[in-house]
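Reading through the structure tokens given below for one structure.
Of the protein chains in this complex, all but one are displayed in their positions.
Chains here go by letter, A and B, matching the order in which they are written, and residues are numbered from 1 within each.
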Amino acid sequence: MEFSAQQIADMLGGTVDGNPDVTVSNLSKIEEGKAGTLSFLANLQYQKFIYETEASIVIVGNDFKAEKPIAASLVRVKEPYMAFAKLLEAYNSLQHQKTGIHPRSIVSEKAHLGEDVYIAAGVVIGDGVTVGKNTKIYANTVIGDNCNIGNNCLIFSGVNIYANSQIGNEVSLHSGVIIGADGFGFAPKGSGYDKVAQIGNVVIEDGVEIGANTTIDRATLGSTIIRRGVKLDNLIQIAHNVEIGENTVIASQSGVAGSSKIGKNCMIGGQVGISGHLKIGNDVKIAAQSGIGKDVEDNSIVQGSPAFKVSDYQKSYVYFRKLPSIIRDLEKKLKN
Amino acid sequence: MEFSAQQIADMLGGTVDGNPDVTVSNLSKIEEGKAGTLSFLANLQYQKFIYETEASIVIVGNDFKAEKPIAASLVRVKEPYMAFAKLLEAYNSLQHQKTGIHPRSIVSEKAHLGEDVYIAAGVVIGDGVTVGKNTKIYANTVIGDNCNIGNNCLIFSGVNIYANSQIGNEVSLHSGVIIGADGFGFAPKGSGYDKVAQIGNVVIEDGVEIGANTTIDRATLGSTIIRRGVKLDNLIQIAHNVEIGENTVIASQSGVAGSSKIGKNCMIGGQVGISGHLKIGNDVKIAAQSGIGKDVEDNSIVQGSPAFKVSDYQKSYVYFRKLPSIIRDLEKKLKN
Partner (left out) sequence: MEFSAQQIADMLGGTVDGNPDVTVSNLSKIEEGKAGTLSFLANLQYQKFIYETEASIVIVGNDFKAEKPIAASLVRVKEPYMAFAKLLEAYNSLQHQKTGIHPRSIVSEKAHLGEDVYIAAGVVIGDGVTVGKNTKIYANTVIGDNCNIGNNCLIFSGVNIYANSQIGNEVSLHSGVIIGADGFGFAPKGSGYDKVAQIGNVVIEDGVEIGANTTIDRATLGSTIIRRGVKLDNLIQIAHNVEIGENTVIASQSGVAGSSKIGKNCMIGGQVGISGHLKIGNDVKIAAQSGIGKDVEDNSIVQGSPAFKVSDYQKSYVYFRKLPSIIRDLEKKLKN
């Protein structure tokens, strides 16, 4: 699909400066622009690239003044970054226009599929499953018996969802996500262990996005709950009976152990570990690679393993770095 | 499926206190009990919930004395937690009653399947594979050529097992588990690397459980071995030629590098890293996020990166937290 500078200006409510008939079929960064692509200039630090870029069209602000000739056609708008983001999203959504049920999928006769769903080849959908309207399920994903999936979800290829999981609307699950595997529960028995049966489920509310190969275990009893608007990056572990509060964001490779409750609007860095049975408050920030071994109050910012107040951690670490010379100095002074 | 209070009392060898005809079809925690569910009271801290719960049946001890009226029917038994765990397990096993070979699975004519196996849609089973009796293999799992899988195993959806792997009896492999990928072995060659061919395999003994998206690489030569009763959580990395001793338990996101041998009955926390070519003794405990760079003796408890004796680590960490004030005090005293 191609769009002319004039068409893009019309979409964005902007005006064309240059050839209105030049066309583009892809988007690019201004410093990597190629013929046939559209780019944008919002940050003045990047201004020098507009004179060099090979992009065919560049979106600029209404008040942008060129200091040299520019090869590209300009589309002038009020807010160039917002306009570009709008095009990004439009471009992206074009990639999920497929509908219909592939003849090589395996959908139970006891499943209920909403309007305009897409079910790709190799998808397996169990008994008693409901899939909401306009949800897209990509190749070789498996949805266990009695799951409910909401409307407008994107479930990418190779996702595995265990039986009885509840997924809300506008949820994105990336490839390799595992929802509802058994919690890690074992009771000592003799020299070994007896498995504690895990019969709960996972509940994922609206607007959640979950990254590739992240795992969310089902509850022993009751539900592991991921609240509205939560964003989880790749390769994260969420154990049984955990609850993650609204709009909390967790970066890659972090793990939350069993039964911990995390508040709303938290920001948790990568490779963080949170022990079991803890309560993390609202609006908490945890630095990457930290280890949390006890409850954390609302609005705290912590670092370290075990973690404490971030500014204290950083001061202690400055001393740690200089420990050999600090101690040597002290010993020297003591001798004198 | 529904059961009455009387039927449950008969199963557990207990007695009914209240309406013996009320029925339940699910299990719940006492504080989250709903009509139609069965709960239990074992820990006296939860006693207050028995007067409020909406659960239809509650299992209690023979000696439980109510202080207020209780809406639920009670089933009195000797050990309420054990009785409940028994029901949990029975409930759970009801979910794995399927048998038969789905017509949309792809099973080699040169594979041998035992009695009462379940092979779901999309499963691919290679040449020369044997699957023991009563083993259940869920959708889209792939089992490479010449693997042997024992009896009574549960292999969930989307598992990938490379050729020549050996899996014992009563083994559970959760979704996304990868058994037998190439070990990470490269020899320097010129400015780059030459791959060291990996032709060994993985051996998993009886009663092992492996969590979602955990990876176990095959040996360069010989076998990577997971001994009887080992429990591995999600997203764990076990490298080539590693051996994990009987009944050792490892929490999520830990990793063991090539050729290390871990003893029996160890407990290893989450996000622990163990370097290659080490010997970890029996009954060792390693705190979460620790890093192990040298051999560890039997019965040790260690923490830190690199790890040392846990009590020493914790003492040092107390000083680390207060370093700025400790050093300032010392310097002040020195001046006086």
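In this section, contacts are C-beta pairs under 8 Å (C-beta built on N, C-alpha and C of every residue); 3 or more make two chains touch, one makes a residue touch a chain.
Keep in mind that what you see is a predicted model, and the values were worked out from it rather than measured.
> Among the options A:73, A:253, A:275 or A:300, which residue touches the chain absent from this view?
Touching the chain that is not displayed is residue A:253.
> For the chain that's not shown, point to the residue among A:76, A:136, A:174 or A:218 touching it.
Going through A:76, A:136, A:174 or A:218 one by one, A:174 is the residue touching the chain not shown.
> Have a look at A:133, A:189 or A:321 and name the one touching the chain we're not showing.
In the complete complex, the chain left out is touched by residue A:321.
> Could I get the residues of subunit B that touch the absent chain, sorted low to high?
Residues in contact with the chain left out: 106, 122, 124, 140, 142, 144, 158, 160, 162-163, 176, 178, 181-182, 184, 186-187, 191-193, 195-199, 213, 215, 217, 221-222, 235, 237, 239, 253, 255, 257, 271, 273, 275, 289, 291, 305-306, 308, 312, 315-316, 318-320, 326, 330, 333-334.
> Extract the touching residues of subunit A with respect to the undisplayed chain.
On the subunit A side, contact with the omitted chain comes from 27-29, 32, 85, 88-89, 91-92, 95, 102, 104, 120-122, 138-140, 156-158, 172, 174-176, 207, 209, 211-213, 228-229, 231, 233-235, 246-247, 249, 251-253, 265, 270-271, 288-289, 317, 320-324, 327, 330-331, 334.
Assume only the chains that are shown with their structure count from here on.
> How many angstrom lie between the centres of subunit A and subunit B, each centre taken as the mean Cα position?
Going by mean C-alpha positions, subunit A sits 26 Å from subunit B.
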